[in-house]
Each structure stands twice: as structure tokens, then as C-alpha cells.
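Just one protein chain is left out here, and the rest sit where they should.
Chain IDs A and B follow the sequence of writing; residue 1 opens each chain.
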Amino acid sequence: MSKKCDKDIINELLDLSRLNFTEEELEKLCKDIDEIRSLLNQVSSLSSLNVKPLYNVWDSELNPPYSVNIEKVNIYDLIPNERVAQNKIKIPWRGE
Amino acid sequence: MKYKIGLEIHTQLSEAGTKLFCDCDSNYRKYEPNTNVCPVCLGLPGALPVPRRNPLKLALLVSKSFNCEIPEFMVFTRKHYFYPDLPKNYQITQYEKAGGIPVCLKGILKYFDSDHLTWKSVTLRRMNIEEDPGKTEYSGGNILLSEYAYLDYNRSGVPLLEVVTEPEIPTPRDARKAVEYLLLTMEYIGAINPRLEGSFRVDANVSVEGGERVEVKNIGSTLDLEKALKYEIFRQSKIVEEGGKIKRETRHWDSIRGVTKPLRSKETEEEYLYFPDPDIPSIKTEPLLKEALSSNFMTPENFMNRITMYGVSQRIAWSLITVKPAAELFLESVRIGSDPKITARILAIDYKGLLKKSGKNIYEKSNWPNKQILKLLSTLVSNKLYTYDELKYNILPKLLENGNDMNLVLPEKVEPTNLIISVINEEKKAVEDFISGKREALDYLVGKVLKKAKGKAIDPKTIRKMIEITLTKH
Partner (left out) sequence: MKETAVSILENIRKGSLEMEDYVFKKLELIRKKDNIINAYISIDSEDFILDRINEIKRNIASGKKMKIPGLVVSIKDNISTNFLPTTAGSKILENYIPPYNATVVEKILEEGGIIIGKTNLDEFAMGSTTEFSAYGLTRNPWDITRVPGGSSGGSAASLAYGSCDLSLGSDTGGSVRLPASYTATVGLKPTYGTVSRYGLIPYANSLEQISPMARSVKDLALIWDVIKGYDEKDATSVNNNYKSDNKFKICIPKEFIEESEPPIKSTIYKLLEKIENEGVAIEYEGKFENLKYALPTYYTIAFAEAASNLARYDGKLYPISSEGLSYKEMSENTRRYYFGFEVKKRILMGVLALSEGFINDYYIAATKGRRIIRDEILNMTKNCIVASSVSPILPPKIGERIKDPLKLYAMDIYTVVANLAGVPALAMPAGFYNNLPIGIQFMAGPFEEEKLISLGSLVEEITGLYNLIAGD
């Protein structure tokens, strides 16, 4: 795994996460990411470990409840008027 | 030219009652926009998905019906992409390669080919349960140029069952029959109303020999599926015959123009960042399935076996089965003593025809007569009080008019001889025409006799025969 900040990877990550940084931030980001990766790389040796991944800490099995009471909400309390048209939520689009 | 067809059928569990992870209504169509929503299906911060029993049970019943390998546990995963219709910007699904486990791993979709009256089958690769996104409209319907997307989240979170077949379906017609049978089965289970707008959509992949796989997305009806596949096979075959190459692509079916069109293709490997949803532990399938199986349910195949057991032909039986209330009514009334063949004929052909002609919904149980009336009618015919045609022309239309009225007045029988003689005396011209060989004249004469009978029970076939005999004697 490369140690130096890999611009291609960063750009792909930015794209996937819909994030952006200023030039100044990017510099700090690169430095931080390299450092953090050096920490995370310490788990990579466990990838070949022959144990089952642990996703739920108790390996729980869910028997879905027979009833759950979640009440409906009024979406218009959350959305400013100018973002509503004929009861639908207006979201900028133009094809992407 | 050889080709292969595989299908991905997205079916909505519209009859589940609740959404997949909240208590909002699975049948969202009856609501004003954005009123069938809660913190969970809007993905509000801090709201948590809790799988609801009914959607899971229905999905398990579908899996069971197609002989699926049902895993011990189901595991939900998150699939990430940014889109206005996806409140959380991830969809909860059951993707196998990221620790997910779907509801069905491998099964067999056995379907009835009603053209050839035979059972066929296609292998199912898997079925998985997932959330439907919200519904988007674009101004002017233009998905590329619309300044805004207009979102209605009523559909967000409605349970979907995605059914994936192996690419081994022999013809476009078979693809259609297989999907129709899948939907019918799901309707019998009580999972879907396939006649609801948008309750299912199909992505089909086709490859002709020597070409790569082409996917046709978003086909909204089984008729369109057959057409789209025919078109695509024709298009691809032609390119190959002319020495061209088929490259891997995704196309879209334009049902108005009847052609497939290339979609803006992002053919780079998509990155969805799948991983198991940490909010939902694994779900044991056995107790849910047990609970689901405890309510009686029958597949169309079960119905076919039962109905044909009574000596009804496969063709008529199928005609009953495609209309669930008719098939159920058949079994109910036979159980209390109706004559099977007569009952089948009434339900599958003549009463169904009358309902259709009058514009009534044949899928609505209340539009059908009840089982006692059916028993009475079939007994009248089997005991030769009336001929079947008398029933068909005189009684069934009245039944339709009067609905489920047990006091249905049976028409008085009339002696037809006098009526025939008087018509022959009045219609000299028609009689001459008939004698000189014009067969249409006979129809005219039969019509005149029926008119004179004024709705009393009379059998047109008998009348026809009687007039023929009378006139040939001349």
C-alpha cells in the first residue's frame, strides 16, 4: 500500500462521498490520511485470519417484533415552502 | 440465430400491509403525495429500520413456492448511491458478496405455457428483499433537462422482491409466460396486486450467439416484455448477420415507439460500498416461514391439479386460474355439489365474457355470483331442465343484471313450435332466400323467433335446428 498521498485515490473517494476541500485543506487532508492509514494498516494483517467477521457484537438473531408503533410525520414541517410544489419536494436536478 | 434470455423481475409486495421497515402503508397509491411517510422511511437522523414480519413472510412464501433454497438466516446490506429518491442515500437490500444473505439462493420457476398447455421451468439464481425508492417526476417528463426533480416519498421503503433468473429462457414468449406465472403465484399468495400501476418492472438481458450481453431496463408490462425482447433479438441478430459486433450495454424500452434505445451508459464498474446494515441483526428464517405456512395458501399449480381432477380440461382450468376469484369460486361451488364441467364453463367462459363485456372488474370477487347460485344453475342444466345455451343466453345475462340475488326469476319455458310457424308465415322473403341457398337468412329467422319469445327460456340452437328441419321438409 502506497505511503504517499495518492491523488487518484483521493479524487475517487471525493467523488464517491460527494465531498470537496479547499487547496489548503487538501494538503492537510493528504498528510492526515497517510497517517491514519498507517494506523488502519495495522488491522490488514487480520484479513487472512480464519475467523468469522463480527457485525453484531452479540451475533444476535432477530425475531422481528409483532408490532412497532412508528407514527407518521408531516414532511412539510421539515421542508421550507419554496422547496414544495404541489405537495411534492422540489430538488434541483438538471439531469444529475 | 441462437440467443439467451435472463430476467430480473422487481415485484412490489403491494399487499404486505406495511412498508419493509416501518408501519407506513405498502399500498401507497391511495395517499396524497408525501403523506404516507414517517421518520424511518424518510431516513430522518436517528430513526432505525426494524424489519416488519409480513413483508418477510410473504417473500418467504414466494421462495417456498418456487422450491428455493432458503438460507437459515437473512442478512440485509446497505447499497450506497446518491439520488433524490433515496432518502438515506443508501438502499437496504440483501447483497450476497458483502456479507448479505438473500431470502432465496436458488430455485425453480415452474410456469405454465398456456399456448402449448404444458409446464416448463427456468432456474432462479436468487431472490432478495429490498426497499423501493421514492417516486420522481420531472417537468415536461424530461429526465435530462428538467430543472427540478419533484419527489413523492410515499413509495419510499415499500418492500420489493427482486427475482433473478438464469439466462436460459428459450423465447420472448416464454419470458412473458414465466413472468405472468410468477406474478400470478404472488397474487395467489397475497403478496401483490399485479394490476396496480407500477407494481412490477422487468430488466431483461439478451445475448445472441457471438455477442455480449445487452440489458434492457424498466419494462413495465408482460406484453411489453415480449415485444422488447423480440425487437432486441431482431436488432442484435441483424447486426451480427451484417458482420457487426454487439457490445455490452444497457438499453431502455420505449413502449410508445416499440424500440429499445441506448441509455446514457456509465459502464465503469459501479462502486456501491456494500456492507451489512449494522442496525439489523441476522434474521432467522425458520420461525417466520413456519408462521407464514400456517395460513393456507395454494399456488396456481395446486389449483390446476385440483381443477383438472374434476375432469375439467387444462385449457378451461387455466382460464379459471388466471382470474383468482373465478378459480376459488369454482372450487367452493364444486365442494357443495355443483357440476364441475358446467360450473367451469360458466365461470371460465360465459360469465367471464359477460363481465368483461359489461365493463365490470373480473378480479373483484363481489362481481361474481355466489356458490349457491352456481350450484343451482349447474343443477338445472345437469338435470336437463334447461339446455346450457338457454342458461347462457337467457339466465346468465339476468344474473349479471340482478347481481347476487337468490330470488333470481328463472325464465318460463315456451313451446317453440307455434312461434316458428308464425315466423315462417310472416317472413316469406327470408324463407325463399333460405330455400334458394342463402344461409344468412336462417340467422335472420332464428332472430325473429327469439324476439317473439321475449326473453323466455329458449335455446337458439334448438330453434335453428327446428327451422332447418321444417323448411327442408318443403
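Here are some notes:
What we mean here is this: a residue touches a chain if its C-beta (ideal position, glycine included) is under 8 Å from a C-beta of that chain, and two chains touch if they have at least 3 such contacts.
Because the structure is predicted, anything quoted here is derived from the model rather than measured.
Interface note for the absent chain: among B:Val50, B:Leu376 or B:Met466, the touching residue is B:Val50. Note on the undisplayed chain: of the listed residues B:Cys104, B:Met186, B:Ile246 or B:Ile280, the one touching it is B:Ile280. Counting the whole complex, the residues of chain B in touch with the unshown chain are 39, 42-51, 78, 80, 82-84, 87-90, 98, 149, 151, 269, 271, 273-275, 278-281. Contact residues of chain A toward the unshown chain are 1, 9-10, 12-14, 16-21, 25, 28-29, 32-33, 35-47, 49, 51-58, 60, 62, 64-65, 67-68, 70-71, 73-74, 77-80, 83, 89, 91-96.
Going forward, only the chains that are shown with their structure count from here on.
Across the complex, chain B is touched by residues 16, 18, 53, 55-56, 59-66, 68-73, 75-76, 85-95 of chain A.
Residues of chain B touching chain A in their complex: 22-24, 32-40, 42, 44, 47, 50-53, 56, 73, 82, 84, 99, 137-138, 143-153, 271, 273, 276, 278, 280-284, 287-288.
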